[in-house]
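In this view, the complex is presented without one of its protein chains, the others remaining in place.
== chain A ==
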Amino acid sequence: MLPKAATPSVKPRPAAGFRPIGFSLLYAVLILVAALQLLPLVWLFFFSLKNNQEVFNLPPLSLPVQFRWENYQKVWEAGNINVYFFNSVWITLAATALTIMLGGLATFAITRMKWRLSSFVLGLFMVAIMIPVHSTLIQLFSMFNKAGLTDHPLSLILSYVAFNLPITIMIMLGFYYALPKEVEEAAIMDGCSIHRLFFQIVLPMTSSVIATTAIINMIYNWNEFIFVNTFISSDSLKTLTVGVQNFVGQYTTDWGSIGATLVISILPILVMFLFLSNQIMEGITAGSVKG
């Protein structure tokens, strides 16, 4: 996707540099866009710390009179949010770990080992990127139903792994192709088994791409909604997205509680972004083919 090299020859024109007025106008536009992106979230954070009376009577962007952290305490326990939260955490982590493991193994075999069907198998993974989740949903539901896996965390983990594997493999490919051949030659000469080569040499060498793919896997899994909404019916197995959806549906009038719930559900991702923004941006750019 590298741009084609070309030698442009634009007709000479009188020099036109940055005019200060135009420049500050551009800056104002950038700041306006940033404000539009942030304002809803700021507003959300503010009303999560207010009670209804304050939400209705004070100007929308006014600071809470008194920070009502009890909203958070209340929903964490009474709203089952703690259960949803921990379900989200372990399902996200399990699916991510499994995806990275399976993806790494498959990418290694596809890029470094010699076999006839490797490009065909790679093609299967790449075509899967284009398949919309919704087109598989009905049959997945009925398959899981027959296998007794509806309302079971395995239905989620399997679906997350399957739908994230293709993009994970795609991002890993470049890194695996770039591994120097000498490394594996030397290892094999020394009598190192393929398993040791993969686990003790290749995995550490590709740790940066593992981090990138792990991060975007975590974001996708944490935010996933439609599979949980379709496959899971017990409250004790729901993750945050669906849990939030149900909770908010029940307490439509209590703005503070709703706000607190929403903030809890987005906070882990925001904190992660605060510390890992560069890796996240890299991962999102690399995985941009996923819709």
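The definition used in the following text is that a contact is a pair of C-beta atoms (placed from the backbone, for glycine too) under 8 Å apart; a residue touches a chain by one contact, two chains touch by 3 or more; residues count from 1.
The definition used in the following text is that contacts and distances are computed from a predicted model.
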| item | value |
| --- | --- |
| UniProt protein name of the chain not shown, from "MoaD/ThiS family protein", "DNA polymerase Y family protein", "Sulfate adenylyltransferase subunit 2" or "ABC transporter permease" | "ABC transporter permease" |
| Chain not shown: contacting residue from A:179, A:194 or A:211 | A:194 |
| Contact set of chain A toward the excluded chain (per top definition) | 1-4, 6-16, 18, 26-27, 29-30, 33-34, 36-41, 43-44, 47, 55-56, 59-61, 102-103, 105-106, 108-110, 112-115, 121, 124-125, 128, 130-143, 158-159, 161-163, 165-166, 169, 184-185, 188-189, 194-195, 198, 219, 222-223, 225-226, 230, 240-242, 244-245, 248, 255, 258-259, 262, 265-266, 269-270, 273, 277, 280-281, 284-285, 288-289, 291 |
